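One structure follows; several queries about it will come next.
One protein chain is absent from this view; the other protein chains keep their places.
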Amino acid sequence: MEGRMEGTGGLGALATIAYRNIWRNGRRTALCVVAVAIAVFFNIFMQSWIDGMMDSIEEVVRTFETGHVNVVSSGFEAEREYCPVQYPIAEGRSADELADEIEALPGVRAALPRITAYATLFDSTVKHALLWGVRPARELAINHWNLTDRDDGLVAGRFPGEGANECAIGAALARKTGLGIGDKLPLKTVSAQFSDKYWSPTIVGVFEFDYARYDEGVILVSFERLGRILGLGGATQQLFVYAEEAGRSAELRDEVARLLGPGHVVREWADNYWVAVMRQSSFLYVIVFAVFQVVASFLIVNTVLMVIHERIKEIGMMGALGMTRREIVLVFFFEALILSVIGALAGCLLGGLVTKVGSLFPIDTEVFTGGGMKDLPFSGTIFIAFSPANIARGFAFGVAVSAACTILPSLKSAFVEPVEALRR
Amino acid sequence: MSAAGARDIAAMALRNLSRHKAKTAITAVAVAVSVSLYIFMDGWLLGMNLDSRRNIVSYEIGAAKVQAAAYFEKKDELPMHESFAGWKPLAESLERAGYAVAPRFVFSGTLYSRSGSAPLVIDAVDVGLEGRVLRYPSSLEAGRFPAPGRLELAIGSMAAEKLRVGIPSRPTPEELEELAGAARDAEEEAFVRGLYGPAPEDEAAAALEARKLALKPGASEAELARLWEILSASGRMDVRISTVIDQKAEDGSGRILHVNQLIDASVVGVINSPNPKTNGNVAFMPLDSLQDEAGLMLGGKVTELLVRRSGASDAELPGRDESAAAVREALGPALPPGLEVHGWLDYVDDYIAASRGDQVSTRIMILMLFVLSFIGIANTMLMAILERTKETGMLRALGMTDGQVVAAYMIEAACIGAMGSLAGIAIGCLINVPMVAHGLDYSAMAEQIGGDYGYRITALFRSAWNPPVIVLSGIVATALSAAAALLPSLRALRMPVTESLRFE
Partner (left out) sequence: MRTKYFRAALAALALASAGAAAAAAPSAASLLERVDANEVYASISYEGEMVIEYQGKRYVKTFAASAKGSANSYVEFTNPEDRGTKYLKKEGRLYVYSPDAEEVMLISGHLLKESMMGSDLSYEDTIDNETLSARYVPTLAGEEEAGGRRAWVLDLAAKRRTESYPRQKLWIDAETGDLLRYELYALSGAKLKEYRLIKAEPIGDRRFPVEGEMRDLLRKGSRTVFKMRKVVLDAPIPDSLFSMKSLER
């Protein structure tokens, strides 16, 4: 028992023996590899699926609800559910001026002004809708409005021109009202001065953002026109700030808040309730993944046990030839480890491939939900996320769990008495 | 194959199992884990499902509603003018048939508190009858349920927080000053301040730059009652309900006329029930307080009757005798034209969508797990069969038919599966016992992990027993195991007997 390892050369030699041993029974090796691969694949796939779902929610939140950093006035925040227009950001200053100032901050990609206001429609089947005042050209340079097709979401026609007496409506709204391109959409809204404003923009486009809330209830209009009608005098109700890197949102939030001073509520997208809830529940999945990996590892455990049993004579021989118990254990452990590494690699390959392919094809969530999840900022379609980080994590996780599971059975080889083993 | 032959083969298979005890055990454990996990997940899902269903039935809707057909059509708009009178005879005939009935008048309004206003849906309920159908009246976070005949409100906890009525659990320092300001003397002020302490480390709140305080967790009921009394005396609980009473014009033109109404009321309770719907922008008040000019001039009209079987336990979902059809039948000719009965499922599209989504993804996970177990068994059997190539050749040389060989291996595999299944069922059930009895309080976990975002996630997930699935999962696992032996054994049979005898 003087056997301390003599450096890496020794380890390398043991690993070589282990590697050779693997190929003594190809079929068994294949099954082990497949099992580990399946578990790793599953982990990667599920993680990508969950990421896809989170991404979908986050993307919807970022695109439509908050941007990376969202700016509103405190007055607006207090009455948010009414979408009040009488509380513009930094009153007296124009939206463009503000946007320029924020865009001058390092790391800011764009600061987009938006206005939302409630409208009463003249139509008697659909009585209420949300006016969404945006600048389509600038918006679309930053965001995809249809997160499924990654495009502008237009189904027909075009978006309203800047300042034009035009609008685009959601496909579902168009269906319900029976209106189409060329029709007028008479409506009433209330201005920042509490005046009733009547407006009848011509529908020039129909969009489908694949986001039920918008497709059913939003009238997209020019930011300039809406601002003028609502009497905002060039100011804006909300600013959606987009960062170069989403990860810097928190810093950016603080900078924007400093820039604007008191009287404003500046939020980061991660503060959104749904994003927070989703993030909180993701730890549950880690438990599920662990169980998977453990079940897959049982196969390797089994294999190691069988191998030890099969080669009991060899173990005796190895012992007789002067290998220490520690070295013998390591040989078996390495064998298991190599199996899990190959399996994990295979799983990663498969997982990477499937998620890559999956990420190209949208999955219609209505298949699962049957629609009806309107409260959730959830687009009707999700993409599986293809993420190298997930793949790397899946690999590490798979190898680590399998290795941990095989330590114990490998130790069994240490209890084989060489002399006795040779006699069998 | 004779019966004796079959017995011999089975006996042989069993004996073979004990040749590699550890391997058999581990394979069985893999099966056991899959089976137990499946039982656990299924129980969890079913429990969640049942729980939300129960919550909807027990806290929100009851088993069925009687409503005007015109109301149901526009139910999302809460068309209060589509109400109906004379619900008492309906209720009586339903009660005779063994149902509990609770009348309601639902309307929307704006609630003004001292510090703000919020749009609210208000359920005017019969205080005595409501508790026979729904359970939320006893889910009070603070205060009590409104007393009959009085203009009192119980409001959802989220609305209470927004309107700054009730007892705040996480006030800002300024808010605490406001609370302390309600005290009538120094002793009371000390008492109020004494109930609050610094909130536990809270990143989310820090991010929002609002240092928060928290109600001391040990505060007794008597202390809370006293705090409520102090705050109430200061006018914190006084609210005004502004609403418009929609009425059909008396001239029969069908025009809807609007009467302005402003009701002074006081909040006497804050509701925080397992059903988040009761905790949002909702308030409950006594129906009988709104009958005349001080209320909504209801004159006995209601918008709906909630129906549940009398004495139904919370644990049960509405049975067949509580279906819309059954209620309709019980009413018979008593159901006036223009009124309809709808089952509870007609009101909860959003929930059904969410639960369906959950089910699919969980089932996919379970399926993958079974695949893994299957591969595990296949691996074990492949090894076993490979190992015994020589023996197989011998048995065949001695006249055993191919069918018998396959049967022997399949029985062996099935036995591993069966052992695993039994163990899995046992483990699954063992996990299920506490999960069914106590459940998992997710809200505490959520708070610890992510901090308080100002939302209370009402979540106690409790599993449920699902005997058919428990039994079935065992049978399926066993059958799958047997199937796993099929391919390797067939493969072994492809080898000529002579060759297999020579196999090393």
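For reference, chains read A and B in written order, and residue numbers begin at 1 within each chain.
By our rule, contacts are C-beta pairs under 8 Å (C-beta built on N, C-alpha and C of every residue); 3 or more make two chains touch, one makes a residue touch a chain.
Everything quoted here is computed from the prediction, not taken from an experiment.
Engineer: For the unseen chain, which displayed partners does it touch in the full complex?
Structural biologist: Even though it is not drawn, that chain still touches A, B.
Engineer: Out of B:Glu73, B:Asp264, B:Glu329 or B:Asp402, which residue would touch the omitted chain in the full complex?
Structural biologist: Spelled out, the listed residue whose C-beta touches the missing chain is B:Asp264.
Engineer: Touching the left-out chain: which of B:Asn49, B:Ser93 or B:Ser242?
Structural biologist: Per the contact definition at the top, the residue touching the missing chain is B:Ser242.
Engineer: Which residue among A:Arg93, A:Arg175, A:Lys188 or A:Arg326 touches the omitted chain?
Structural biologist: Of these options, the touching residue for the absent chain is A:Lys188.
Engineer: By the contact criterion defined above, which parts of subunit A meet the unshown chain? Give residue numbers in ascending order.
Structural biologist: 75, 86, 120, 122, 124, 127, 165, 184, 186, 188, 190-191, 193-200, 225, 228-229, 231
Engineer: In the complete complex, the non-displayed chain touches which residues of subunit B?
Structural biologist: 110, 112, 117, 240, 242, 245, 247, 249-250, 256-264, 293-297
One rule holds for everything that comes next: only the chains that are shown with their structure count from here on.
Engineer: Rounded to a whole Å, what is the gap between the Cα centroids of subunit A and subunit B?
Structural biologist: Once rounded, the distance between the two centres reads 27 Å.
Engineer: Under the stated contact criterion, what part of subunit B meets subunit A in this complex?
Structural biologist: Checking each residue of subunit B against subunit A gives 20, 22-23, 26-27, 29-30, 33-34, 37, 116, 118-119, 204, 207-208, 349-350, 352-354, 356-357, 360-361, 365, 368-369, 371-373, 375-376, 378-380, 382-383, 386-387, 446, 449-450, 453, 455, 457.
Engineer: Using the touch definition from the top, list the residues of subunit A that touch subunit B in their complex.
Structural biologist: Contacts found on subunit A: 25, 27-28, 31-32, 34-35, 38-39, 42, 46, 49, 78, 81, 250, 268, 271, 273, 276-277, 279-281, 283, 288, 291-292, 294-296, 298-299, 301-303, 305-306, 309-310, 365, 367-375.
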